[in-house]
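A single protein chain has been omitted; all remaining protein chains appear in their positions.
Right, chain A next:
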């Protein structure tokens, strides 16, 4: 029963996608997270919702600091790639630690990102 209710709420933020008002959206996702947390079976969903809200916040921060509105709604991996491509290694590192991105995935992302900008020197170094 709680399952369905939380899906309905989770669906709302999807509908509000693309609007500049992210505050209410994050609130809704957090509400979904709490609903998921009420039952034991939905621990995974609850965690995912938590991470989603966190990601939106971080993306917002990066957009403010880089003055480029290209991060919102891209995935964690895409965010890291974009950061590296833009040469913003500090932000990339931050996303990595915030979301405990594994060594393996990190290497693939970095390798792809560096080869997109043809930074062969950096690629060789790491």
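The rule we apply is simple: contacts are C-beta pairs under 8 Å (C-beta built on N, C-alpha and C of every residue); 3 or more make two chains touch, one makes a residue touch a chain; residues count from 1.
In this text, contacts and distances are computed from a predicted model.
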item	value
Options "Vacuolar protein-sorting-associated protein 33 homolog", "Fanconi anemia group F protein", "Glutamyl-tRNA(Gln) amidotransferase subunit B, mitochondrial" or "AP complex subunit sigma": UniProt name of the undisplayed chain	"Vacuolar protein-sorting-associated protein 33 homolog"
Chain not shown: contacting residue from A:31, A:60 or A:105	A:105
For chain A, the residues touching the chain missing from this view	7, 10, 14, 17, 44-45, 47-48, 51-52, 55, 73-78, 99, 101, 104-105, 108-109, 112
